[in-house]
Each structure stands twice: as C-alpha cells, then as structure tokens.
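Note sheet for the following structure.
A protein chain is absent from this complex, but the other protein chains hold their places.
Chain naming follows the written order as A, B, C, D and E, and within any one chain the residues start at number 1.
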Amino acid sequence: MMRPRLGWGVGALLPALLMAMPAFAADDGPPKIDTGDTAWMLTSTALVLLMTVPGLALFYAGMVRKKNVLATLMQSFVITCLVTIVWAVAGYSLAFTNGNAYLGDMSRFMLHGIADHIAKGVDTGFILGAGTDGAAPQTVPETVYMMFQMTFAIITPALITGAFADRMKFSALVIFMTLWSLVVYSPIAHWVWAPTGWIAGLGVLDFAGGTVVHINAGIAGLVCALVLGKRVGYGSDNMAPFNLSYAVIGASLLWVGWFGFNAGSAVGANGRAGMAMAVTQIATAAAALGWMFAEWMTKGKPSVLGLISGAVAGLVAITPASGYVLPGSSIIIGVAAGVICFWTATSLKHMLGYDDSLDVFGVHCVGGIVGALLTGVFSYGPLSATDASPDGSPGGLDQLKIQAIGVATTLVYSGVMSFVLLMITKALVGLRVGEEEEREGLDLVLHGEQIF
Amino acid sequence: MMRPRLGWGVGALLPALLMAMPAFAADDGPPKIDTGDTAWMLTSTALVLLMTVPGLALFYAGMVRKKNVLATLMQSFVITCLVTIVWAVAGYSLAFTNGNAYLGDMSRFMLHGIADHIAKGVDTGFILGAGTDGAAPQTVPETVYMMFQMTFAIITPALITGAFADRMKFSALVIFMTLWSLVVYSPIAHWVWAPTGWIAGLGVLDFAGGTVVHINAGIAGLVCALVLGKRVGYGSDNMAPFNLSYAVIGASLLWVGWFGFNAGSAVGANGRAGMAMAVTQIATAAAALGWMFAEWMTKGKPSVLGLISGAVAGLVAITPASGYVLPGSSIIIGVAAGVICFWTATSLKHMLGYDDSLDVFGVHCVGGIVGALLTGVFSYGPLSATDASPDGSPGGLDQLKIQAIGVATTLVYSGVMSFVLLMITKALVGLRVGEEEEREGLDLVLHGEQIF
Amino acid sequence: MMRPRLGWGVGALLPALLMAMPAFAADDGPPKIDTGDTAWMLTSTALVLLMTVPGLALFYAGMVRKKNVLATLMQSFVITCLVTIVWAVAGYSLAFTNGNAYLGDMSRFMLHGIADHIAKGVDTGFILGAGTDGAAPQTVPETVYMMFQMTFAIITPALITGAFADRMKFSALVIFMTLWSLVVYSPIAHWVWAPTGWIAGLGVLDFAGGTVVHINAGIAGLVCALVLGKRVGYGSDNMAPFNLSYAVIGASLLWVGWFGFNAGSAVGANGRAGMAMAVTQIATAAAALGWMFAEWMTKGKPSVLGLISGAVAGLVAITPASGYVLPGSSIIIGVAAGVICFWTATSLKHMLGYDDSLDVFGVHCVGGIVGALLTGVFSYGPLSATDASPDGSPGGLDQLKIQAIGVATTLVYSGVMSFVLLMITKALVGLRVGEEEEREGLDLVLHGEQIF
Amino acid sequence: MKLIMAIIKPFKLDDVREALTPLGVQGLTVSEVKGFGRQKGQTEIYRGAEYHVSFLPKIKIEVVVPADLADQVIEAIAKSAHTGKIGDGKIFVLDIERAMRIRTGEVDSEAL
Amino acid sequence: MKLIMAIIKPFKLDDVREALTPLGVQGLTVSEVKGFGRQKGQTEIYRGAEYHVSFLPKIKIEVVVPADLADQVIEAIAKSAHTGKIGDGKIFVLDIERAMRIRTGEVDSEAL
Partner (left out) sequence: MKLIMAIIKPFKLDDVREALTPLGVQGLTVSEVKGFGRQKGQTEIYRGAEYHVSFLPKIKIEVVVPADLADQVIEAIAKSAHTGKIGDGKIFVLDIERAMRIRTGEVDSEAL
C-alpha cells in the first residue's frame, strides 16, 4: 500500500482523466470510483486469496510428511475462515480507521457504515484517513479496499504455521491465531499503513508488506518454533518431504498471486502497478536463480526445493520495495535475498539449532529484512513523488535508518506479543500434541482423516 | 446477474462518468463499452471457468476412490467441452434472447449476429432484452456477456456429477448432460434472468444463481442418485476418499473463482461487485466454521472435509443473496448454511437412505434453498434501488413468499425433467456400468487409464 | 498481439471515450493510459504466467514417469526464472524496439529508459514502434506491455521441454534455453510483432502467437527429440504416465490462462478481446471433442489424456486466429486441430519413429500450422479493419499464401538454429544423462530429491 | 506353526478378515501386490502408446497360525475369497520354525 | 539359512537396521504392509460415513542369515523394535533352502 504521510496518493491514484478535469478533483464530496482501478483491485483480491488457499496451503503441505499433509492444508484453510470473521468484526476497524497513532477506533466494528455511500447500487470511492491531514482518497469502494486488506490479514498468520508444522494442537492454533490477528497484525498494519499510524509518520516505506506481513510473520514463527520445541525425531528420523510437487504448485500460485499482492498495492491499474509487477517478476527470478546456483555450488546439485524457496525469498524481499524501485535494483534485491536466505535456511538454522520446520524465519523474516533495508537504499524518487513532495522518497542513508526503525519495531513488538499469546494459549488448552500422537500424525489424530 | 424487471441495471451499470455526461446516456444507439467493466467481466469469466476445471473437477476427484479419480476429473472436463458447444449453438439463444416468458428464441442460433456491432475492431455495449420494457443496457460487449453466462451453463451440469460418481456410463453422461443443458438449464436461466422471463417478472431475487445453478443442479443430482441406485458395496466397503488434498485444492479454487461468479454477476466493476465480493467472503468463512464446530461438537473432531464442505455450502447459500445483502446478514446466512448442510449431508442422508455420493443435494440444493429464502429476508434496498424503483427490493415476508415460489418451481421443473431425460438416456444406452466394471473402477474400464 | 502494419491498433485500442474527445487523440505527446485496459493487461500477464507455472509444469509432469516428476516440474520453473532475466536484460529490447527488419536494437538493454515517463507515480501509454510508420500507441504503460510479452517469451521455451522429457541434462537445459531465447525467440517475435519486422511487413496474421510461440516451440522440440534420441526402453518398457490427474490440472490451467494469452493479445479490454475469448473457448471445446470422438471410434475408448490433449491442440490452433475469426469458423478450426493432432500424435509419430516424449511437435507445431493457415482462410475483415484499412485483412487465397510464408520461415529458422544451439550445448556440457542415470530417474540423479 | 499366505482379490479383504476372526485368529498382515496369472488385464492407451496391464492389483494376506488351525484357516479363506471368476487367487502354506511377540518376548504359539 | 521376517512399527526401522549392522548383516529387504492385530486404530469420518481403520501401517523386514546367526538377529530385532506398547509386532523364522546372488552367481551363505 502507498505511504500516505506524503499524501501523494491523491495524485497517483485518481485516474489521469480526472486530473484533466480539475472541476472534479476540487469537489469536496467523496471521489468517484474508477472502473478500471476497481476491476484491478477486485482481481488482486482474488489473486491474494489464491496465495493462501490453495497456494500457501500446498507450498507447506508439500514439505511435510505424509501423515501431516491434510492437517497442514487445514491450517491455512481454517485461518482463512477465522481471520475473515475477525477482520470483518473488528480487525479492519482497528487497522484502518483513524483512531490514534497506535490503534484504529471501533467505528467500523462489524463493518458498520461500510454501505453508507451505496445508493441505487452505486458506491463512491473510499477516503483512507478521511478528515485527517493524510487523507488519501481512493478510486475504489471501501468494500473493495477492505476486502483487499483482508487477504493480507489472512495470509500473514497462515505464514506462521510453517514454523510449528507437524506438532501444534488444532485447538491451540484456532485460539492463538484469532488472538494474534487482533493483537499483533491489526496494530502493526495501523502503524504502517493508516495515515495516522506512527510508523507511517516516520516515513517508513513498506509498499506491500515487508514489515507488516513478512517480518511480522517470520519473527512470530521463530518464537513459535522455540516455544514449541523441536519435532520428535528431529535430526534422526527421515523427515523428507512427502510430495514436493505440491510445494511446486504452491510456490507457483504464490508467484502468480503475488502480482495481486504487490501490483495490487498500488490500489489502481496505473503506472506504479505496472512497475511493481515488473520488479516483482525480476526480483523473484533473480532470487530463485541465486539460491539455485548457491546450492549447486555448495551442495553439488540444484534442487527443486531450493529453486522454489529462492523464488519465495525473492517475492518476500521485493514486497516492501515493489512500488519504489526500478528493474535494475530489483535484480540486486533478488540476488541478495536468494543467497542470504539460502544461507539462513541451510546453515544458520543448524548453527543455532532451532527447528523452524518450513523455514518461516529463514525465508520470510530474513527475506523481509533484506527487502525492507534495501528499499531504503534503492527507492527511486519519481515513483513516490507527488505535488506536495516533488522528490518523493529517494533511497539513501537517511531512509535506510528510517527503514531500520520499522524493522526493529516489528521484530520486538511481534516477537514479544507472540510469546505472550503463546503462553496464554498454553494455559488455556496446551500447545503441543503428545509424542505418540505426533508419531501417528496429525491427520489421523486431530482430524480423523488420512490421504491414501 | 441483476434482476432486470426493475430496470435498475441502467443506472447501476453505466459508469459514473457517463452519468456525469447526460448527453451520452440519452443516446438512442447502443451503449458504449466501459473498459473497466469489461476488464472485470473478462476476468470473471476466467475465474468461473477455473471453478469447473480444475476446481470442481478436483473437489470431486479428491473424494472418490483411487480407481475413479480420472473418470471423475474427466466428467467435469467433458461437460465443459460439451456445454461450450451446446451453448454456442443454441443454449445461449434459448436463454437470453427475448422469445416469450418461457423460452428465448433462436435469433442467436450459432451465435448468429453476435458480431453485428463490431466495426474496426471496436464493439458496442450489449442490451439485454433490447426492445422490451425491461431492456437492460450493459457496458460490456455481447461476446463477453455470452461468455460469462456460458461459464455458468458449464458448471451447473458439472455439479450434478457428484451425485452419481463412481457408477455412470460415460456415454450416458454425454447424452444426458447435452440434453439437460438445453432442456433444463436454458429454460430456467431464461425464466429467472432474461428480462422477459416469467420468474423475473414475479420479482424473484437470484443475484448469481441460487436457484438457476444450485437448487437446479442439486435436485437433478438427487434424482440421478435415486434413479441410478446405490454404489456397489455402499454401507459395507470402505469408500474413504483417496486423496482429500485434491478436494482441498478444488474447494480453494471454487472459493477464489466464486468471486467471479458472485462479484462478476454485477456485470461491472462497481460498488455492487465490491459488496458482493465482501459478503461472499464472509458468508463462506462463517459457513465453514459453522460446519466445523458442529462436527467438532457432535463427532469429536473437526475434519478438513467438513471445513471445506462448509465453505462450499456457504458459497452456495450466499450466491442468490450476494448483490442484495450486507455483511451482517451474510454471517447469518453463512452460519445457517453451514449448520443445516452439515445436518443434511451427515444425518438426513442416512435417514432417508439415498446414495448421493458427494452430497450434491445436501450441499447445493439445500444450501441453495437456505440462501434463496434468506435473500428474501435480508435483502437491503439501496443495493437494488434505481431511479424507477427508489426502494429497491427490501427483504420481508412478501419477498420471502416470492422467493419460495422461485424455489418450488425450480425443484419441480428440474426434478421432473431430469427424471424424464434419465429415462430417455437409459433407453438409448443404459445408465450404469456393470457390477464387475464398477468394482474394477471407471478409470480402467471406461477410459483405459489409471493413476499410479 | 495485433498486426501493426496496418496501424489499426490506434483506433482499436484507444478507448472509445478518447475517440469522442478528439482534442486528446490529436495530442502529439504519449497517449494516456486507460485504467480498464491496464487492469485487463495486468490480469492477462498473471494468467499467462499461470499457464507456465504451474500449468504447463503440471501438464508435462503428469505425463512422465514417477522418477522424473520433480525434474519435469523444475524445467518449466527454471525456464521461467532464466527467461525473466534474459528478457529484462536483452530479449525484450531485441524483440520490441525498432532496430531493423530482422532485429531490434539495444535501446532497452537492461530495460533502460522504461521508467522515463514516470512522474509522480503516474505513467503514460506506450507507443510500440514509436517514430516509425507503423507506430502503434497503446493505452497501457510500457512496463505492462513488457511484462505481458515476457510471459510469452517464458512459455515458448518451456513448451519445448516436453520433447526431451526424461533425458536431458539440467546444465544443458540451462544453457540451451538461455541461448534459444535470445537467438531464436526474440528475433522471430521481432519479425512478426514489431511494427518494423519483416514478416509483419508481409501482412502475416498471428494474433497471439501461432507461429512465434507454437510452431516455433514445436519444431524446436522435434529437433531436440531427434538430436537427443529415444528414451532408454522406448517401445519396450512401460512408460505409462505416473499421474494423469496432474496433467488434467495442468491442461485446465492452460485453458484458463489462455484467456490471458489470446484475449490479452488485444492489449485492452475491448470488443476484440471479447471475441478472442469466445472463439478461444469454442475452438478448444471443439478440438477436445474432436480428439475424443476420433479416439473413441478408432481405439474403442475415450481417454482423459485424449480429451485434454485435444483441448490443448484447440488452444494452440485458435491462437493465431483468435482476434481475427468469428465463432462459426472457430468450430471448424477446433475440429480440424483436434482430429489432425490426434492423428499426428498417435499414428504419424510411430510411422516416423521419433520419440517426442510428450508430443510437442504433434500438438504445438502441427496445431500451430493448422491454426496459422486457417487464419488465412477465415479471417473476418471488420475485426481487423481500421480507418486506414477499412476492409481489414479478410481471409482468402492471398492471405493463405502469406500465412504459409510465415509458417515456412519459422519452421526453417527455428529448426536450423535449434540444431546449431544444441550442437553448441553438446560441445559445452553434453546433452544427455547416462543410461544408468536415466534409468534411476532425473529426480534423484540431477536434483537429489524424489516424491513419495 | 504355519504361515498361510493367500493372494486374493482386493475387494475380498474385509470378507476374509471377518471369516478368520471366529476361528480365533487375532492378527494378520496384508500387503498390496500385483499378480500375474491366467486372468488378463486391460489395455491402456496413452496417445497411441499401448501398454497391456499384465499385472493386476491383488492383496497378499500373511497369517501365522498354530499348525492345528491351518486347515480351518485355509478353508475359511478359500470360502470367503471365492467368487468363482478367474483371478480369485491362491493359498500357500509354509512352515514357521519360531515366532516371537516383540512387546512381551513371548514365543511360538503364545506369540500369535 | 533362515529367513527372519519381522513386522515392526514404521518409525523403528532405522533403529532395527542399525542394530543389525554390527552383527554382520549386510542386506535386508523391507516392505510397507498393513497390520491387523490387538492394537486398535482410529475411526475416520467422512461426512457421516464412518470407517474404522482396522489395518495399521507396519513395516515388514525380511532378512536371510546363516542359521547360526539367527538367534542373535532375532534378539537384536526384538530389542531395537521394542517400545512395550501394544502393536510392537512379531518376529517369524522360516527355513531357507537355497540362496543365490544374482550378480555373481554365488550361492548359499556366500550369497547373503
């Protein structure tokens, strides 16, 4: 999403046509919706949902053992359902209404008022931060904006599940994720993306969620992996993935869906969306090749798991940068993410000895940090320039420092709060299945089902 | 699709811009196309096709036994092909031309005339019911409207296949589905969605096909299950699904594709599409959780099959309501659908003793009825209001009664005609494979292929 | 993509609205972008990427033996990554800048200058062939045009991999495909689709890539199959596909994604896109049924592999024709493609005795030729008419001859250059794995991984 | 003790197991196997490549029983697995020298 | 020579293999089987249809050893596969008359 502090959204997102008719822009009423922008945002919403179900569900399910495939699919699916309700009831309101610098208010509780502008089937554009200095009129209805944001709120907790794959109780997951969405996700989204948010106010650049989504989920995953402990048999049993072809399908759908994630974060079908799509594609390819060649050189063979892991690392790293950088920079971001995440997931993890089953920390947190910091280096001014701020937010040492604050804040808040919520969940229902149950597999034990 | 009787389509679907330029709207010529609306309808068409292949194909294939996986996939795929041709040749013409109150005419036989307005590569908008009182100008070309509707005509018979999974002859399927598309689907689509249709004239609300698609397919499925009889070994053999991960992928793609189904039924990228997408998402999540918790409480474990079945039940139930209701109502519709369909599929079916293999009746017919009736309760006026009808069609007892007529008509007509067509098919080629063949599995017997 | 020689693109692609405001159209500056057209092209880009990963990857992986499933998936995935980088660095520049009649220039090396028109986050429309007689202004930013074209550059070499499935070295694939993209794909794309290209100058019609993509990949595949030789055990061992359900998912995603391929080639959400989508659907269904019934009659059973192969043959054949023909013609094109490709893949291949593992030649080259020639027969004038050329390019004997030249040129150039590049690759790293390795399977030998 | 090894049609497994329980058989082990025999399979055709399915799916049951129970067990299997159609399968009997239950260390007939 | 056939819990396979190596066992063959016995499985419910999982996944190990090694091998398996919980499995011993290594044509104890 755009960085609203500068208010450039107005200029960038109203269609060119309206700018040519100043009489419209000067109107005090809500902006008109643009059908092209709305079409793209409806599509982007579908694409981002596709990322979680079946994308992420398959990516993860393909990496676990046969006895946990269905349980792993179920985790992403149930989170999709839970967060949909949480978001509609309170999450959206906490994240995207004005409130104060730390949290939204409850004016959109139960989505109350979201239909206020509908008359005769027609809706008006949504003004994010209406009434504040940073008010950012959009050319899409609020329902569409709310839905697009919902898909981000869904995928973030779903990402965490990779860290504790094969061992968490289902009841614990339901409780923890519901709380996490409200207590961790909504506040951080507010800080970074609401015009009134304090991190937005610092000028942190996070186009599509490097901090809000990936660093946030990644550090929460690490905390989960540490608190739950290693899988039974970790280090001795063969834990080879049951069926990597699922993981390949999953990674592919993540890639395709990520066009909605990143190019959709332009909230319109405009030049910025086009550039976001281009740099997303290039960084992803560069990261996949980076990981692949690093693995080929150090381990002797290029693996399909390596290639797709690199692609995901690239997608993660370009996320915060996607609306700010040019193609050349995206290659650098991609290669850096691919090689660094390769090292984290294959070496650092073993050195430190935690069992982050599917490398949520190694790929999402580390990749997110690489991307967030390099956004501060490579940001290209004209992409974020506005009338009010004709230079935009060009990269440089200053911006890098601002970015580091965003990263550090997210790490600390999400890490600490995830720990607290795990403790609460543990007190309520316990976190982990028994050893026998873990051996038998979650599919049968938790859900009474198995695949062939 | 909109309810054309009130003619509100004009106001709702012409882009806001045109409304600001009355000179255009007053034109007598065909409407101009809007690129944003057209973009969304092209996308929606792709999304709805995705629902059938591979969505529904996988959803069903994941629930059958290994020996029938390919045959089940093939059923959805061949229906996609057959109905495409049937629709282009006559189905579209019978459904969407003016004709009389019961059937369209043959003026679009072989899509004759669909290119009449193309000049220099540019097309005009399509006027549904042109020349009638209910004429509803659209901002998309007729090719796009025809294609979008085709994807609905495809998925409806494909839904039926779940009821007779594992036992129907392929030749019988080819004949039955071809006839069914012409004799059952096209007329019902005409009644409900053509401006001249008699059910449309009653004021029945069916935004995206609760009656035309789901009740219709669901009751046809029940008739098929009863006429074909139970699977060999039903009740004694282990008929556990071969690979539920396919069903999870299928359900996920159904969910994503359903955005095209419901939000696409606004025939434009407008406020109504946004609200349709939002309520679709919320009802689906609510239904999935409703089924899951009902199962958890009564059976002791929440299953992945239950969760995804609930999601599909929610998608079905919100379908007729999606362009008429607000988020709060969608939660109620979702929970009702989830819990009621859970009961139908797990208890009622056994009480009544029919073998509807994959619960087409229990999920689609029952879910569709829940949705169709609750649409009559919860419809929110401003979503369907127009200049001509400033109150729209608000829910209430009157509307509920009208809805019940739509439901009953569909149940009777589709049930009876499906039975007749099955008898005709039986006379021609027989309906069911032999017992030995059924034991060996349709993959090998009918198609000479098998999976590993 | 459109045929720029006639310059009709201008009229067809600027939105209707602008035409109504001549003051805008007369502007000398770059065209404005249209949000609806841009939304559709962003979507189309995602759809075409979906065709390769996971679409084509699954289509192919489902047809090989278990031991090669991951390696086959990896081939499509790594080509996606490699070509992305190759295209961004030089491929796009060689294909779509003016250069001369045979090759573009290096003015877009490293995508240099693609952000020149971005100011305050807003971009302008892209003028293809700017400054030449054939200049074709587009209503989408150049980033979007470049990305859409990239997805075509990706799928073309990926198609080739089916011909040498189960036996090529991974290192050889990496080298060969990188070279092929630059030396074969980019030049042919330039000839046919750049306004300055010599084949475009002849008036060859290739709407979405019958020659550039399918004939090109198909003949290259044949050359690969001949040069690499038959698989070990070909003709004696059981090489039955491991899991055709993957192939069905793949074919389905190809079908859905092909809407982006063909309707996206209208470079806008317009009437031509709508017609392209309609004929794509109809031809595909006709071809699938054509293959199915041909097989049913000659082999006794309709197979799912036959049905989906027919669908792909239809998609291939309609590709060059999709923006030029009407629904009636599309049925003929479809049936012809289905029946002819059935014969090629099941009879001709055995008569000639080459081992084109997954029928790249039989489906893509032959299907492409059928489509390219029939485009010359059935092209409907008004779809390609412009102010400058009010008759468009109607089909007829003249056009058929022109089409044949396009076909022949592609066959010869791609065939010869593919052979040369294979020889270079062979000299560098060798082409084929050892016999023992081939027996053990590429998954384990090349990538150190296997599925269950 | 005897090891009774039976190759049967897959859909007969549950019938066989139920036929053995009344005899006091408390355990058995089954595997999915492919059988080649008089029963002929289908032909699979994949785009012109024909493969005859000469190996058909069968279930192998292995059950170790005290020698004196062998006759009854054989009879029970033969009856419950019978369809009369070609491909019904075979029953073979082997001698078992020793048996041990891993959990308890019990041996021979105690272990079955 | 004796054929030691052991049915064990799947996750014990690596332990067993490691226990046999020190005894000089250089080869063995394993298969995935389903076991029916005293150990009871879960119930699976698919939309109201209940199936009891009476067959549980087990691993069958077949290892042929010289007769004089049999005792040690049995003991090693019994120890390494032991958990003490129901379902640990069985060990059966059969007599092998002849053995041959295909690669070299060596026979009997040379072949193991």
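The criterion applied here is as follows: a residue touches a chain if its C-beta (ideal position, glycine included) is under 8 Å from a C-beta of that chain, and two chains touch if they have at least 3 such contacts.
Only a predicted model underlies this, so the values are computations on that prediction, with no experimental measurement involved.
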Statement: Across the complex, visible chains touched by the hidden chain are A, C, D, E
- request: Would you indicate which residue among A:Asp37, A:Asp359 or A:Asp443 is in contact with the undisplayed chain?
  value: A:Asp359
- request: Give the residue, chosen from C:Gly328, C:Gly381 or C:Gly448, that touches the chain omitted from the document.
  value: C:Gly448
Query: If the missing chain were put back, which residues of chain A would it touch?
result: 63, 238-241, 299, 301, 303, 305-306, 309, 345-347, 349-350, 359
Field: Touch list for chain C against the chain that is not drawn
entry: 233, 236-238, 436, 439, 444-445, 448-450
Field: chain E residues that touch the omitted chain in the full complex
entry: 3, 17, 26-31, 64, 94-103, 105, 111-112
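Here is the rule we go by: only the chains that are shown with their structure count from here on.
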Query: What shortest step count links chain B and chain E in the network of chain contacts?
result: 1
- request: For chain A and chain E, let me know how many angstrom lie between their CA-based centres, rounded off.
  value: 48
- request: Round to the nearest whole Å and give the separation of the Cα centres of chain A and chain B.
  value: 33
Field: Of all residues in chain E, the ones touching two or more other chains
entry: 44-46, 85
Statement: chain C touches at least 2 other chains through residues 17, 34-37, 39-40, 43, 249, 269, 299, 301, 303, 305
Message: So which chains actually touch one another? I want all the pairs, not just one.
response: A-B, A-C, A-E, B-C, B-D, B-E, C-D, D-E
